[in-house]
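Here is chain A:
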Amino acid sequence: MPTIPAAIEPFIWPFVYGAVILLVFPLLAGYIVLLERKVMADIQVRLGPMRVGPHGLLQPLADALKLLIKEDIIPTLSDKWIFWISPIISVVTALVAVFLIPMSDKLPVPDTNIGLLLVLSLTSVGILGIILGGWSSNSNYPLLGALRSTAQLVSYEIALSFALIGGLMLAGTLSLQGIVMAQKEQAIWFVFFQPVAFVIYFIAALAETNRAPFDMPEAESEIVAGYHTEFSGFRFALYFLAEYANIVIVCSIMTILFLGGWLRPFPNVAALEFLNFAPALVLLGLGGACLIGLDRKPSKPQKLGMIGLGGAFILAGLACLLPPVMEAVHGLFWFMLKVFMGVYTFIWIRFTLPRYRYDQLMNIGWRWLIPLAIANVIVTGIVMQREQIFAALGF
Partner candidate 1 sequence: MQSVLPSLFFYALATMILVSAVVTITRRNAVHSVIWLISTLLGIAGLFLHQHAEFLAAVQVIVYIGGITVLFLFVIMLVNLDEAAKKKQFAGQWKIVVICAGALLAELGFFIFKGAEGFYFAEPAGGSLQPNTQLIALALYRDYLLPFELASLLLLVAMIGAVVLAKKDLK
Partner candidate 2 sequence: MPPVPTAHYVFLSAALFTIGMIGVLTRRNVVIILISIELMLNAVNINLVAFSNLLQSVNGQAFAIFVIVDAAAEAAVGLGIVIALFRNKETIQADEIDLMKW
């Protein structure tokens, strides 16, 4: 076996990890879509996709296949190469940002001292994909959608960043792993110190990812599909992927900064060590649920499918009981669980609330969120430096 040159060696694992993200994330995004449709159906007293695979579990694959083989339409009067490149800008920046998120301390994610800033800068480059896509379509609805979207994203980025600063002041570092370690050292999730910042961040994150009630850019009842009205097939799939990647990114940052990243609840209480078994238990439970519901399945292929699924879950759960695997997996499990809760809340909100109007959205951002976020930063600063301030005031 040839030895690996020392200059390249540190790059190998991140490279492999990046390739895995590139391959797995689209699938994950597809399943978030399925989750969204299922939750939506549940809220709306329906069943949702049921035909493709057991309980519609293969629906994302079918959708992806459909999008891939659709005709690729480029409008005649569009600006061809910008039209061609703008979904790529969106998706590449989003996927690189996903790659930079440390989902567990065991993953080979490059840790930079400007980690959070880097993720934010990548998402702000992603805006270009939206505005250029809308402009290059050379059509009114996409243009309106792009203008709305850009104004919205740029405005809410300010509130979002100021909300993050509140957490960063506690962590004292921009490194994403450093932030989680700071929470471990202080033995508390920052959400308990920064509830206001957390709420502001959550609202701004909804607006950042164009989710209801702030889904102005693609408000289908007003401007059809916003900036991606003219996009079809694979290009549309790229925008779609970028959108869901952005949801995962904002939820991940929320998890890292406010919810303790990959740490389990109360990471410093040794008595709760048994929580490390949670991934195994959840997987075994899922497997059991698959097998219990077996006799309600009408046809034989469906029964076999459920047996296979349940078996796979149980095998994975058993594997997680092995100490080395458990060690590697439980951080990832807690991180994913927190991100999943964030995504679920996004979906829940989307199907509960009506949509704000554009000017109201701007009002909320500029009149409420940004001043509140700045006030939060000031108060945090005062509280953190209270001793010096008291000393200076002569107490």
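The rule is simple: a residue touches a chain if its C-beta (ideal position, glycine included) is under 8 Å from a C-beta of that chain, and two chains touch if they have at least 3 such contacts; residues count from 1.
A quick word on the picks: all candidates are chains of the complex that A comes from, given by their letters.
A quick note: this is a predicted structure, and the numbers were derived from the prediction, not measured.
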{"item": "Options 1 or 2: the chain contacting chain A in this complex", "value": "1"}
{"item": "Complex contacts: residues of chain A adjacent to candidate 1", "value": "7, 79, 82, 112-114, 117-118, 120-122, 124-125, 127-128, 131-132, 135, 143, 146-147, 150-151, 154, 157, 174"}
